[in-house]
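The complex appears here without one of its protein chains, the remainder shown in place.
Chain lettering (A and B) follows the sequence in which the chains are written, and residue indices restart at 1 in each chain.
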Amino acid sequence: MPRIDSPADLEKLRKSILSQRDPDKPCITLCSGSACHATGSGKVAESIEEEVKKQGLRDEVDIRKTGCHGFCERGPIIVIHPEEICYFQITPEDVPEIVSQTIKEKKVIERLLYTDPDTNEKIIHESEIPFYKNQKRLVFGSNGSIDPKSIDDYLAIGGYSALAKALSGMSAEQVLEEVKKSNLRGRGGGGFPAGRKWEGSRNAPEETKYVIVNADEGDPGAYMDRSLLEGNPHSILEGCTIGAYAIGSHEGYIYVRQEYPLAVENVNIAIKMAEEYGFLGKNILGSGFDFTVRVHRGAGAFVCGESTALMTALEGRVGEPRSKYIRSNIKGLWGMPSVLNNVETWANVPLIINKGADWFTQFGTDGSKGTKIFSLVGKITNTGLVEVPMGMSLKDIIYKIGGGIPGGKKFKAVQTGGPSGGCIPDELLDLEVGFDELTKAGSMMGSGGMIVMDEDTCMVDVARYFIDFLTDESCGKCVPCREGLGQMRKILTKITEGKGKEGDIKLLEELSEVAKEASLCALGTSAPNPFLSTVRYFRDEYEAHIQEKRCPALSCKELITFHIDPAKCQACMICKKKCPAEAVDGGKKKIHVIDQEKCTKCGTCFEVCPSRFSAVTKISGEPVPSPIPEEERIITRKSKANE
Amino acid sequence: MENDRIDQIVDKHQGEASSLIQVLLEIQSENHWLPKRALERVSVKLQVPLTRIQHIATFYKAFSLVPKGRHEIHLCMGTACHVRGATRILDTVQDVTGIKPGETDLDLKFSLETVNCLGCCALGPVMEVDGKTHGKMAPGETADVLKNYE
Partner (left out) sequence: MSEILLQIDGKEISASEGMTVLEAAQNAGISIPTLCHHENLEPFGGCRICIVEVEVNGWTKRVVSCIYPVAENLVVRTRSEKIDKIRKMILELLLAHAPDSPELQDLAQEYGADKDRFGKEASFCIHCGLCVRYCDEIKKKNAVGFVDRGIRKEISFIPEIAAKECWDCKECFPLCPTEALQAAYVLTKALICPSPSSETASEE
């Protein structure tokens, strides 16, 4: 493959690629992101290859393994082009029918389609499904059309045209101005204006400057960056090359967390191909601009997502953050000006350059322009990755796109911003999603994790969970975080175990204040947020735990007991058989009783008791009723008594 | 691991001290753990104090200074899995294997680690054994799955 030495040659190549692709030719796209892979898309892919060959259609049908489509709840997902027929939860057994019915006979298989839960109608086309219809997939949408391991696929959808435009038609200052005008704010958590960050580096006197892609996505429950890197790695390469041009950098790093092997693999393949084609390396597209980029793997530390800790790790040291009194865009990696931005931020850059800042600013709100990809997970019907314009209300995201809370349960709170964020309760659901709006409500945008919680979630336990996570991940350098969070963890754990006492909330608040004011880095200063937001909106739960030793959500193991209601138990023996601790006493026609000494509170009996009986209950804050006398435990069925 | 192999890995990264973490990741991945002698060799070849290497090897979760079991169990404790009951799965796994997160049993059969978010939140709670993902776990099923491993 000869190098592409000019924008004109790039357009020639693109035309030639497109001319060899027939838009009407049937194409089976199969989502092969990590999540679908975990549900078996690998086997489905093999089956498709086999079946297509078997039915003699290898030359008439294209097969494309793409990145994540976003509707992770329903994977594995297949979309058949050009009709855009979307099938969900595909198993290898479905494949022969799909090939013979839909590909050959152009017939739709009803049972594999999405059913609208409100109207019960079957929906054929991907874009009409409510989950997708209400999104604005500017950045993420391309995932469904390209095979991440193929650079030609990326070129076919217009890839690298932004880079060509920037290098040949714009000066570095003009590129910078466009990004500034777009008001693009960092998508990694801080929400700092990207243009301003770039400008600081551009104006710094040093010759050597670095661009860094932060792909150390550590927030538990957030996997947008992973899906972008796995599914469309070239978009990030293009974005950071444009950024490098704007600030005058010639060397870049992509810091990918070690827990993302597929992302590392796909980015490395993309870099190699980009270098072959001449989009990376020396004299890119004949412009005279040089830029190389390397992948650096993380080694399992959440704190390395913090920008100064990441740079310290890049230098081959432990990920201990540094003070930010002099910002890292002035003195960063090896003391040089370094622009570090999140994966999603970089992915927005080619769009902004191609379509212009004016186009970009039409989306979003005054303070937060563009779109944001959220990972909508937890107690939600449609789990997955969603991209919405800033300004959409939380209510719309959770109900219109997310499909609401499953199992008929009531919504309780939505946690945004990961461990640095907070919980937003029901009364604030009309909140329009944006950086400043979320911060005002006591949370933050963070990297885009959106964990939905229902009536069964204990908010004290949520605070304990996050502090536990952060205590584990703290680098340990500064006292307020290392010692302060450690003490907070002890207190919160005691509260969930029923050992809380008067004065605990006040002490937690004091520790929070010190961590917020005096910690070395943002991990420490934002660590108290989950506690502070849950105590702000759910103080009654804390007080119930401390004063009444009661968990209102019936969740904290030490504070609940399981009890079989003798009035409802039908002695079906299911819970007795499933109990891993053999703690259920009873028999056929003998009402079951739980031996509290043996019970491990695993909750299996609660889950397996048939819903028409619903005999297993959880009790908290009061003693368990004593078992009824032996004689009353024998069930005599009315029908048998009449015989 | 032979010193030659360690030298090869170091040379592959141009003997740069800043590649220390990448070098250790490769040794960990090939050898499944980092023996002290390997750390000493890297310290000599990269001209980096052993204290720095020791700190790195204990700071980052990817490294193990002790041999690991035949089967690695990774339990996702990400927020989405947590909210769907991952703690109960952890309790069951601890009971069945007899070890806590970060430990390996005496037979070197199982090593248990908790991880934060495997990225398959729709399948929560998730347990990964030897890279194979088991989704929608319930405490009862967990014991059954683990019984199948020798």
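Rule of thumb we're sticking to: a residue touches a chain if its C-beta (ideal position, glycine included) is under 8 Å from a C-beta of that chain, and two chains touch if they have at least 3 such contacts.
All values reported here derive from a predicted model rather than from experimental measurement.
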Chain not shown: contacting residue from A:405, A:511 or A:532: A:511
Residue of A:41, A:471, A:533 or A:561 touching the missing chain in the full complex: A:471
Touch list for chain A against the chain that is not drawn: 301, 303, 318, 323, 325-326, 471-480, 482-487, 490, 510-511, 513-514, 517-520
Positions on chain B contacted by the hidden chain, ascending: 1-2, 31, 35-38, 49-52, 54-55, 58-59, 65-67
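The definition used in the following text is that only the chains that are shown with their structure count from here on.
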Of all residues in chain A, those that touch chain B in their complex: 34-35, 38-39, 72-75, 218-223, 226-227, 258-260, 296-302, 313-319, 375, 377-379, 383-384, 415, 418, 449, 451, 453, 457, 462, 465-466, 469, 475, 557, 578, 580, 600, 602-604, 607
Complex interface listing, chain B residues touching chain A: 16-22, 24-25, 48, 52, 55-56, 59-63, 77-80, 82-85, 87-88, 91-92, 95, 115-124, 126, 133, 135, 138-140, 143
